[in-house]
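The complex appears here without one of its protein chains, the remainder shown in place.
Entry: subunit A
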Amino acid sequence: MTLAAASHGFLSPTGVEIAFLLVGLVTFGAAVLTVTTRQLVHAALWLVVALGGLAVEYLLLTAEFIAWVQVLIYVGAVVVLLLFGLMLTRAPVGRSPDADSGNRWAALTVAAASAAALVWVVVDAFRATWIDLDGPAAGSTAVTGASLFQNWVLPFEALSVLLLAALVGAIVLSRRAKAERTAGPPAAGPPAAHGADKGGVR
């Protein structure tokens, strides 16, 4: 620890570190706006800024592959899915007064707790680690792939099983809903399910 601080100096930032901090501030601001704005679609778009800012942070940490995957998956797919869902249900232009939740304090507590845990873990793990920008790329695709499939292959496989289970679960759920609908109108069943389907189409 002391060695790293001695060799690199403390509070003598390079250009990359300043850029990292500034992008981090933008990301943080966008994230706060995401959860505080009263306009639903604006929240999704601020989320794009926050996720894009994260991708830039990965880039600055030389993890190029992770950065592009972040853009591809989160901006290109997750946010599009989110916007799709918003447009399909309800996305008025302007403020939504009811876009607030009574759980805000619980959510804030959970967010603060998870942030504290993450910061603690990251600081504890990488406190004395410096990335040598002049050496071989530390986050290139080849390096990432090698470490993923040599050191971290078990978590990788566990994740793939988890995703498969989620996929199967989603298919089962959608098929069950369909089977219930085709079984005829239920005598005492709630008509809300049908209404919800059609309510999506404006």
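The rule is short, and it goes like this: contacts are C-beta pairs under 8 Å (C-beta built on N, C-alpha and C of every residue); 3 or more make two chains touch, one makes a residue touch a chain; residues count from 1.
The rule is simple: contacts and distances are computed from a predicted model.
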Can you pick, from "Carbohydrate ABC transporter membrane protein 1, CUT1 family", "NADH-quinone oxidoreductase subunit H", "2Fe-2S iron-sulfur cluster binding domain-containing protein" or "Two-component system, chemotaxis family, response regulator CheY", the UniProt protein name of the chain not displayed? "NADH-quinone oxidoreductase subunit H"
Have a look at A:V80, A:A128 or A:A158 and name the one touching the chain we're not showing. A:V80
Provide the residue numbers of subunit A that touch the chain removed from this figure. 39, 41-42, 45, 48, 64-65, 68-69, 71-72, 75-77, 79-81, 83-84, 86-88, 91, 93-94, 137, 140-141, 202
